[in-house]
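Below you'll find the structure, written out as structure tokens, and then a few comments.
All protein chains but one are shown in place.
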């Protein structure tokens, strides 16, 4: 790659340079280094918490009946606030489409859309539950000092042990299918094991040591088989734990710092401390 | 061992050399290096998943009544496909008997046999459940790149900690026998603890922290004993986890690569990268 | 800071030097090096255990009816003993207010206050439960030889992995909110999932593998979702365990000794072996 090509590429990636006031908005909304940026983050988290709480309380019959109009007003207040925030985010990045199609961009949109849709669709009770996804927005909390590095280290450890965890998960799934079918034959529909899928569900409930007790084996042979599944599940838990422990110990040794600033062009986060260009779109940081 | 003896041994082990078209079939079915091999593996996994799904859905009354004939047709389609595959496997290895008697050979046969038996035996409802063992065939998924080494490393760690895990398992089994008997004396048949085996079953349910709640202690002394078992079980989980963590950390340090090609003679898998001869039958790889 | 200032500061911090008999009381009550100190600690622990047992038994109807007056007498005996101890503690430290406002100072006061309040307030049944906080006083047991260093090492490991555990906890909380809302939509009030908060409660019961079974999914889709939550919870347990294992291994390498003597001025405990001045109030140890 020639220097010239690189130069052109960066120019292309950076899009139009932001005007000073959009630069300022970007700093407040996307970054956490300045006082204004930190204050905005904390205020946002509190607002999100309150809006999620409102959605949850709205689903409780006694509260909904008594404080219905208050919750309705609060909901519209939150929606308008989040809409303004969404528009500001679109304005303050150089490539709005890249942000709009990113994970957080979609979550931000899903947080406000359902409320507006109630104006069109009449019976949207269950539809409104989508607003609960607002809770995902709080993951931005990890942008705040200290958490970024830890979270990315934990994710790295998970990513590195992905293959081992897949092997483990498949073994678990296969075991519950075989054990579930076996218990279906032994106990049969008369003891609540009415089909193989339901028996597999029971096997999962047992192997993971949850144990609802809504279905439980009644025959001695079924109880013996259940005992085997329980002890297997009790011992098997050692496998993912062992894998992850080994991985996180290794990760802990080579942990490196990550900044918590977003790219001014595409809003991608998680750049290394010594990075000078965005690793997603190549814009200058 | 003289070179001559080695030579003769290998000649004996390799059996008849495969003709080119059988060689080609072997490559597609048993190996995962070529494009055809990978495609075959993926197609097989999807087919197995669908056939297992069909067996599971068939056991659900409402589905079985409505879509019975469709599931019946699908079942025969899967069975014929798997039969062709089984025959091709027999043809393309140099020693068909060795394959037929191996673990996967038996599973492959059990996957097709029950359907044919329904032609002879009339009421074979529960018998058909054997087909669920098809799910075991998917373990071949680990032949696909990356998984082989991880899986064998996890198995090694389990094998190395076998002695420790036996000691742990025996301690658990002994504890549930002693605690189960004790609770049988304390609670007695009037509270659901009708016999020692049933009380031992309850002790397993409690120690492994499953806790169905189908039987639970009613007297204060019984509840105190149950509390002790729970805390024991809660703490004891640390033992297998500690053992396995230590082992997998050690394994991780000396992990070595394993190829995912099967022996052309006996279909044994899991050879080291530098292996030149099959470690099971001595045939040249 | 000039030496003079330091001198004055210490003089200020140390308050009035204790008279010999108060010095003696301090040694017995706050320290565990002498025979008298150890004896006092053991006697105190036994008394606390008995007093907690009395509070617990008092809540059992059948015992309360039969042995009510005995338990009433015991309660007053314990209260008077603890009151004397509390006064002695106040007398034998140089800065009584610092002790009174410390964690243990508050717990010590809460241990005796409720009983006196019953003389004023008539119906104080539930109020008396506060006395159960006496159990917290036993944490002073860790002052006894050997436990101090271990406990502080375990706390250090927790403190160092605080950021990682926060990330983990938030992920868990967010998962249960999303999954709870989802199951609320799928199962609905007719299957016991009457509101989002209740569904989130169910999701916590399931994810942590507790599994009461008071609410459990009835529809196939709900049971499938429940299976996913269970397997997630079963695997997720590996995360805090891995974090803490890695941390405690690191801690174990750099463990340093801590003395079990309290500061003669403010009663703060947990000073390093080589400490010459209290790190809380600057008094000479």
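A few comments on the model shown:
Labels for the chains are A, B and C, by order of writing; each one numbers its residues from 1.
Please note the rule applied: contacts are C-beta pairs under 8 Å (C-beta built on N, C-alpha and C of every residue); 3 or more make two chains touch, one makes a residue touch a chain.
Being a predicted model, the structure only gives us computed values, none of them experimental.
The missing chain, though absent from the display, is touched by one residue of C:87, C:138 or C:221; that residue is C:138. Touch with the chain that is not drawn comes from one residue among C:18, C:32 or C:52, which is C:52. Listed residues B:70, B:84, B:117 or B:174: the one in touch with the omitted chain is B:174. Contact between chain A and the unshown chain involves residues 209-213, 241, 245. Residues of chain B that touch the chain left out of view are 163-164, 166-168, 170, 174, 177-178, 181-182, 184-185, 194-197, 200, 206, 209-213, 216, 220, 223-224, 226-227, 230-231, 233-235, 237-239, 241-243, 245-246, 249-250. Seen across the whole complex, the unshown chain contacts chain C at 52, 55-57, 59-61, 126, 129, 132-133, 135-136, 138-139, 141-142, 146-147, 150-151, 153-154, 157, 165, 168-169, 172, 197-198, 201, 204-205, 207-214, 233, 237, 240-241, 243-245, 247-249, 252.
By definition in this document, only the chains that are shown with their structure count from here on.
Superposing the C-alpha atoms of chain A onto those of chain B requires a rotation of 90 degrees, given to the nearest 5.
Note: centroid distance chain B to chain C, computed from Cα atoms, is 47 Å. In chain A, the residues that reach two or more other chains under the touch definition are 168, 197, 209-213, 233, 237, 241, 243, 245, 249.
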